[in-house]
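The structure follows.
All protein chains of the complex are present and in place, except for one that has been dropped.
Coming up: chain A.
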Amino acid sequence: MTALNTGHEAVSSVTPVRRRATTRRRAGLAGYLFVSGYAILLLAFGIFPTVYAFFLALTNDRGQFTGLNQFIKVAQDYRFAPAFLNISLYLVMWLLSVVVLTVVVAIVLRSRMRPRLSAIFRFLYYLPGALAGVASVLVWLFMLDPAVSPVSWLLRSLGFADFAAVLSPGDLPVILVLIAFWTGAGGWIVVMYGALNNIPDEVLEAARTDGAGPWKTAWHIQIPMIRKWIAYMAILAFAGGTQLFVEPQMLQTASLGRVSPTWSPNQLAYVYAFQHGDFNGAAAISIFLLALGLICAALLVTRSDLFKVDES
């Protein structure tokens, strides 16, 4: 069971904490050097832009302090509410599908399938994730256009006569969830599978001895034990989801404008900055998104005890 043990060490939060404490005393400089690369990049491309966005959102283009007026201005924009409504609809569908489906698939792969077959499936699921965002949208543009799609019979039988019909406003959240799930879920299935690997066999054996079937084991043992990873996935999927930009932007161009250019809040910020030249308003929208992401993360972190370190 060596493979299982190393996996256990790598992901479990118990051992690293203890080791970090001892190494810090021994070689402090090396530690700082190792984190410095990331820290500098984080400062330059994460912290500084955030601070700058706050500065922009609280001032106008003449550099005067505006208080909350920028936020009020963008919130009153006629495109603000539809964009946030669109993204909320998308997020609900995307989070539900990514959380439920990846966990179910990972459990099936882990417990109900021969290891060789499971490895092949994990590879197949992961494959679309290797395509960059734009490329995956292009794949779906072909899939969804009845004129060229390999499954055009399916599209036509669903009542979609042409590409324009497929892209009707009501279908957009579904289409975007499809694209996001197709590209993103594979990676998460692999991660969830790794998390399930962490559960000691003794626990599962004990469950089996007590008479738990596979679904009972999944529901009462496996899912509770990988709860933290599920929360972690939900936070990252939520943060990624709020930033939706490339997919609707590409659909907008490819459909020759049939999709609104301000479908998602990020696109609205983009229009603010680069069409209206209003970088302050754009920054205010980005702060709204940041707040949304932070609130959701805070909820999930406190509910799931993600940062709680359990001593063994």
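Odds and ends about this structure:
Everything below uses one rule, namely that a contact is a pair of C-beta atoms (placed from the backbone, for glycine too) under 8 Å apart; a residue touches a chain by one contact, two chains touch by 3 or more; residues count from 1.
As a convention for this text, contacts and distances are computed from a predicted model.
For the chain that is left out, the UniProt protein name among "SpoVR family protein", "Nitrate reductase", "ABC transporter substrate-binding protein" or "Spore germination protein (Amino acid permease)" is "ABC transporter substrate-binding protein". Residue in contact with the omitted chain (choice from A:L85, A:V100, A:L117 or A:A147): A:A147. Here one chain is not drawn; of A:F55, A:F123, A:W153 or A:F274, the residue touching it is A:F274. By the touch definition given at the top, chain A reaches the unshown chain through residues 17, 21, 59-62, 64-70, 72-73, 77-79, 145-148, 162-165, 167-169, 252-253, 256-261, 271, 273-281, 307-309.
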